[in-house]
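Before we start, here is the structure in question, set down as structure tokens.
Only one protein chain is missing; all other protein chains are in place.
For clarity, chains are labelled A, B and C in written order, and residue numbers in each chain start from 1.
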């Protein structure tokens, strides 16, 4: 079967397409014929060599995928042939809190990912795809969707009536918008593009700030909230936005730091955090149980992931380039 | 000014209408000209003498009201003349956890209530009525709305995608239905009337059980949830329903016990609670801060309290009788 | 090798000692040579056929044991030969919340237990025994110790300065006493024996009630707490005590219901739960992570399980009989 492979730090164009001998699942494992995958900003960093700490070489790229069970190993009880499944982002983070060993099992980084015609997965490391959700949609949620869910509901305990600030219209922000609106919250979204703001408003955003017009956009956020600031910020924007995000939070507010768009140069001034009794929490995707709870929430609220554009398995490198150009609103998907 | 007064345990018809000399607010107090009030099942019990432990005599009846500030006492900073306000259910429960002293300050029971043309209220014991909400609507929420909010969000930490079981179509259940749907949950409602089930479905209930047709209705609830049981039960039904409510909850589920419809005869078998690791929690309205958070959630989600019928101040006794006949879906309101 | 086996509901004397062919661990499994086991009240119920719902027949009895790894299967990463380990109570409850599938994997009930010269265990279903803790001590903690830990710290969030009521001097109560004192809480213990009260006082109990002298002992508890009631009750006593336990809790208090000593006849009146805003929560042992956290707490606080008496592997039936006679304070242990 065909598989893509990263064996260098030289970026997108160094990703190879190779032939791999198929194997059968061992005890406790299943074989999944992949049907779809999707891209995240983190996948660009992995290809460029940025996540050295947890990454291995060579590695099959991409964390987010979906497929069908075609073979089950000895002792498997959770799945049968024909089941529609999606691998979880961190292979060994099933439930509860994470630890440093589990953090090393991110698909497409620490362990092999989904960009292959089939893969062998431990039976504990898969979730069922809900009825009515396509393979492409299921492949769109693991990294960005679970991150948004983890921030707002597992860590932030979002309540109806609270206000959430989202930065831009990338994958995490769009999932956070859909989930926060389904949960009865009020959403403020920032963007540099009036067109993207219009799209977000059509998806339910209550208020918006065009930060290219309002460079001091945190002041605008305070104006929009009667001077109180917001209850939650999902901070995905990195060095350019972090300080203003913190200033946008109200007393007792939560700033959810999302890893992948971060940069070593970003700094937080702690003074404001203390006087406003802020909680700043690092969020790095989540567990299988979070993944399942998010899928349940999507099902009950009929939330479909927003898919910007779809590429074929053979055009995976083109998908990478399109994604890197940052023209998308929502997810870039590869269908097999 | 006119005020109603309970000075016996002889029930509705013993409630008197009396003339009271008006007084001015003291330091830290405001005077509120009342515009609306609403009835709760607890008010029938108070009139009948059932809540002896915390009740005083004589007492101005009813906990739920709304009005306009007409005079402010010395040192008042939270309000000015003309502000639209609603007294909180328990005068001294402002924030945090409750204690036995605060429990004795329920309006229309432990201290004077709202069924009077004007009342003196401590400035800390009022909430602002949101723009766009009428006095009648604001008067509909304190007891039933805050109870539903407390159960689902403060105690139960309801998440989108979870399933909530509601019993009947009384005040607490209807608020719980509106709030749970706004928060992205799935709702199952029980009733003995297909007509009431239809009304609840029109308001968003996802599934229903007619318990007069399904006396073993907890089994039906398990069927509706794929055998899992529900995440939350808001138990308002008392002795006839308690055991089945507990059986309807899934492993790790929450049973929120609401006080006012309860009866001393109701019993819980603990065995099932242990093996299913259930949390059974007594809920008794809530604090001012819960009241404010609930109003914020109603505002963001454009939830209007469901008002069944409105009576005039002079017809307050007729309102009690109509309420006692249990024909209503939603709240019975008195407008001044 | 020798193993005990339960293949009936006929009680202690029907437990057989049999010869079993030794097998090697499969992939992801290890073989543990057992060194010690301990008894819990639940083991009497299993032998008598009382836990039908989750039990299998035939089954190797007892949940609590400790031993040494003698062989590791393919792919095992958590253990090596020579490691000192203890199986967790519920084989599949590793972390996070429990579900109905995991509840069926209790050792010595739903799946084979520890009363055998060796056993095969999945590598995820073991914890490491801390340095300085003997096999007998490690075998004393899984059921009773993890239950006490789960109640007080995972569910009850016990804080220093709070008051805990413990009923009697059985396994769960003694662990709860040791852990609550280590955590800076105040402990009240009940017993019908002044001698047992003396022993508990020597172990740190701050106050006590002899319930044979004070049949209305909940009133005594209120006296001891300045009329406030306690913050936590660890209710292990069953039908005879449940109602008074609930009455002993203060406003906002927690009643932790422990399964094994419970009986179908016990009933809870919900009225008091509501008016005192109590939380009543079913506790059924706990996860591997809770087990590990409890062992860490025991290590830091130099807590040694209290062992009442030790029997040999060949005298296991005598150990059962001694345990059933309820003369012990602390744990009854079998050493291999």
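In the analysis below, a contact is a pair of C-beta atoms (placed from the backbone, for glycine too) under 8 Å apart; a residue touches a chain by one contact, two chains touch by 3 or more.
Please read all numbers here as calculations on a predicted model, not as lab measurements.
Please identify which of the visible chains the hidden chain touches across the whole complex.
Touched by the chain not displayed, across the whole complex: A, B, C.
Looking beyond the chains shown, say which of C:153, C:284 or C:311 touches the absent one.
C:153
From the list A:1, A:23, A:97 or A:318, pick the residue that touches the absent chain.
In the full complex, the listed residue that touches the missing chain is A:97.
Would you indicate which residue among A:258, A:294, A:307 or A:334 is in contact with the undisplayed chain?
A:258
Under the stated touch rule, tell me which residues of chain C contact the chain that is not displayed.
Against the missing chain, chain C presents residues 153, 157, 159-162, 179, 182-186, 206, 293-301.
Give me the chain A residues in contact with the hidden chain, please.
For chain A, the residues touching the absent chain are 53, 97-100, 103, 228, 242, 250-252, 257-259, 262-264, 266-271, 273-284.
Spell out the interface residues on chain B facing the chain that's missing from view.
Touching the chain left out of view, chain B contributes residues 26-28, 75, 94-97, 287, 289.
Everything that follows uses one rule, which is that only the chains that are shown with their structure count from here on.
State, to the nearest whole Å, the distance from the C-alpha centre of chain B to the C-alpha centre of chain C.
Inter-chain centre distance comes to 41 Å.
So which bits of chain C are touching at least two other chains?
Residues 97.
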